[in-house]
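Data block below; observations after.
Note that one protein chain is taken out, while the other chains of the complex remain in position.
Here is chain A:
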Amino acid sequence: MQLTNRAKQVDRRPLNFAEKIYLPAVLKGMGITFSHIFKKKATIKFPEETRPFSPVFRGLHILNRDEEGRENCTACGLCAVACPAEAITMDAAERLPGEEHLYREEKYAAKYEINMLRCIFCGLCEEACPKDAIYLTETFAPANYSRQSFIYGKENMVIPHPKENPEAFTKAKGLIDERKAKASQQQ
């Protein structure tokens, strides 16, 4: 009875002399391995070369500033609510007179922490943010010796100030714009 037509007749003849001496098969195998010597190598020499990320890659977070260097985040807490891993905590504070150059709106995040060990890098915080404040980058969390050092604060995440470090600021802005463009392409 034939159930499928994928059945193959197996050759069960005893080995002939050439097969018993293994040499033809060995030479054939050596031909194959020799051809592999000249094939393109699959290796990526890591620190010098990196694998290109997928356009939707989600890595470490950054907190955005506007063109005048004011922080965008208003500590509304939507990201913390959206976060399925409950990795985000923050303390809100009121902007005092004279701090207008630091924070864009009258409320800001005095403390903003993401626990990178809890974070699952789903990107829901980025989607939830109404203030254009949080973005995910193409960086991995580097290895470290203590759990404490995986809790990233504002000092680790807020992008450089446009006046103090204009180059790094434009670079960060560029990355954010790229990410926005990619996100709109996806939709």
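Worth pointing out:
Basically, contacts are C-beta pairs under 8 Å (C-beta built on N, C-alpha and C of every residue); 3 or more make two chains touch, one makes a residue touch a chain; residues count from 1.
Here, contacts and distances are computed from a predicted model.
Note on the omitted subunit: UniProt lists it as "NADH-quinone oxidoreductase subunit H", one of the names in "2Fe-2S iron-sulfur cluster binding domain-containing protein", "Sugar ABC transporter permease", "Imidazole glycerol phosphate synthase subunit HisH" or "NADH-quinone oxidoreductase subunit H". Only one residue from A:T4, A:T33, A:S146 or A:S184 touches the chain missing from this view: A:T33. In the full complex, chain A touches the hidden chain at residues 20-23, 26, 29-30, 32-34, 36-37, 39-43, 45.
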